[in-house]
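Here the complex is missing one protein chain, while the rest keep their positions.
Letters A and B name the chains as they come in the text, with residue numbers starting at 1 for each one.
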Amino acid sequence: MKQDDFREIEGGRPFYLLLGFIGLFVLAGLGAAWYMEHHGHWVTGMSNQIIWGTPHVFAVFLIVAASGALNVASISSVFGKTPYKPLARLSGLLAITLLVGGLAILVLDLGRPDRLIVAMTYYNFKSIFAWNIFLYIGFMGVVAIYLWMMMERKMNRFTKSAGFVAFIWRLILTTGTGSIFGFLVARQAYDSALLAPMFIIMSFSFGLAIFILVLMASYKWSNRPLGDVILFRLKNLLGVFIGAVLYFVVVYHLTNLYITEQHGVERFILLEGGVYTRLFWVVQILLGSLLPLALLYNPSTGKSRGWIGIASLLVIVGGLAQMYVIIIGGQAYPLELFPGKEVTSSFFDGGINAYAPSLPEITLGVGGVALALAATLVGVRVLRFLPVSLADDQIDQSGEVA
Amino acid sequence: MTNSRQLQPGALSMSNKSSFDSYRRRFLGGVASTVAGMGVAPGVVLHSVGHAKPAGDAVTGDVRWGMLIDTNKCAAGCDDCVKACDDEHGLTGFDRPETDAQWIRKVTLKDKQTGHTQTLPLLCQHCEKPPCVDVCPTGASFRREDGIVLVDKHICIGCRYCMMACPYKARSFVHETLQDQKPFAPRGKGTVESCTFCVHRVDNDRTPACVEACTAENHNAMVFGDMNDPDSELSRQLKKYNSRQIRADLELNTGVRYRGI
Partner (left out) sequence: MRITVIKLWCTVLALGLLPGMPALLNADDSLLPVIPEAQHRVSEAQGCVEPVEKMRKDHMEYILHQRDETMYEGIRTRQHSLVECINCHVSDAPDAARYGSTEHFCSSCHKYASVQIDCFQCHADRPVKTSRHNSLAPGTMRLHGKSVVEKDDLLNDKLQATAAGGTVHE
């Protein structure tokens, strides 16, 4: 692809209307954050039992999806699949914007967001959280450089090296995000090395689903041709990733089901957990994994753009449900302090912890998603991220190994 | 070094050091006369003085504060330790049990097989290797040389990761704006807090409020002391009786030990 084949999207009324519409959600998110900080977190659904609530579900989802969104670029630069090359720039842009959206939620949900500077100046290097601060900020820098190498003709020869660094960085980053939970010995649902690779696979799936939706929407709204060749490649890849996530979920639960000590938490998630059980089976497994798999691989729906879009949307909904079950379900199950005993106290020991998402939390989470979308929209408006055409005859399949 | 915090250099320059010293002389003079007064005052019995730390000295690792809780002596229905803690630190609460802070709580256990019930107070276990300190991104969670685990609320950003990591659910997040805090127990919205082993009392060679209350009720279920001092009442009891740590499988070497569980 030549440099001229990329163009900014058109400005004008529709652009500003869309940006304004998304901007309203960003403002609502900021308002929600202000409300939570002003009154304190008691106005949310969070408590001393459910410590991380809905904002964390959105934030971790976005952060995981951010690293996954970079995959398309990695496939082109690192693994040399030329058909994906025209998509690499958008892939890099989404990686940055989704991360910004996720981090904004995370920061605004802190007890003291005014002390962000403290988080940047005081470090405890034994904390995976502290490492993640470096990994997240570094990721944005690395991807920005990668984009520069791709977009500046003189720098094109470094694209592969920059892409390689970004690819390794994103693997470490998602390992770090998974380890936030994997390193927690205290809780039955966490404390597993499996969470790090599982988060990596989840990022592949969620990131690609978002990428497909953004790609389809931007080409439809900017009246640019998007051919079946590239879209069908992406949707087949999404199917593989959905299957891989399912595999990790099965292994995770099978392992736990084998360990007697873990039967309590497994019974909770898989059988008796009420909303968490329903979210797991109905939304995560059925709607978020099996149905999209069927839609993507069915000969008729798999060739329909509408159904591919719906399948991608279902993957995102299923992913949010999976995050909800991991993060909030994992906290709802009580700490196992006295094995073999029924525990009661005024501090809710021993019981299933109640939690219902509150409006400010949901608004903040949606605000973060909106921020990511708004930043993407502005990005494709001011810089040349999107190819003018992704019609089938523009896709270079010559470099393909059959 | 896991923590890059530094003290402000030059905060105490030479010139003000001298006035500092004169202040200290005055202050120590006051203490000395108080101590001298102890010797002559009638009816005063003074057992084994010697460990009292002068206010100007830093705590050291020679001491490790710990506690032994005898669940057989802990009375069902009694929550004097909890009340004493709430009173000591001004944990008034807002009648919102889900979000109100609890530094110490009474827990009732019932054996699923045998039906045997017992009750015990649960508080920060002041681990030697505290998970809350490991995970804290800013180093706000820290362990003092003498084993007391605290939160530096000046650099706590309220991320609550320590609460996720604590196996004992010992920590609370301050969910609302507070006023009229106790001078020795500063606490505020947006930061995490937990039992301090009454560090302000311990530094003045006094016993935590919960232990004092338990003793005042003549239940004597809680003993506080220096685990490193073989002659302390705590060490004597720990040596004599079998005790265990909650979640001993994590090998955190807790400062709080229990008898009868």
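As a working rule, contacts are C-beta pairs under 8 Å (C-beta built on N, C-alpha and C of every residue); 3 or more make two chains touch, one makes a residue touch a chain.
Predicted model only: the values in this text are computed from it and were never measured.
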item	value
Neighbouring shown chains of the undisplayed chain, as defined at the top	B
Residue among B:130, B:225 or B:255 touching the omitted chain	B:225
Among B:96, B:112 or B:206, the residue in touch with the chain that has been omitted	B:206
Those residues of chain B which, in the complete complex, touch the missing chain	7-8, 11-12, 16, 19-20, 23-24, 26-27, 30-31, 34, 37-38, 41-53, 55-59, 65, 84, 87-88, 142, 144-146, 150, 152-154, 177-178, 180-184, 186-189, 191, 199-207, 209, 211-212, 215-216, 223-226, 232-234
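Here is the rule we go by: only the chains that are shown with their structure count from here on.
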item	value
Distance from chain B to chain A - Cα centre to Cα centre, in angstrom	41
Residue ranges of chain B touching chain A (in the complex, touch as defined)	2-5, 94, 96-102, 105-113, 122, 131, 133-140, 155-161, 163-169, 171-177, 189-192, 246-247, 250, 261
Contact footprint of chain B on chain A as seen in their complex	37, 39-42, 46-49, 51-52, 110-113, 115-116, 118-119, 122-130, 133, 180, 183-187, 331, 335, 337-338, 340-350, 354
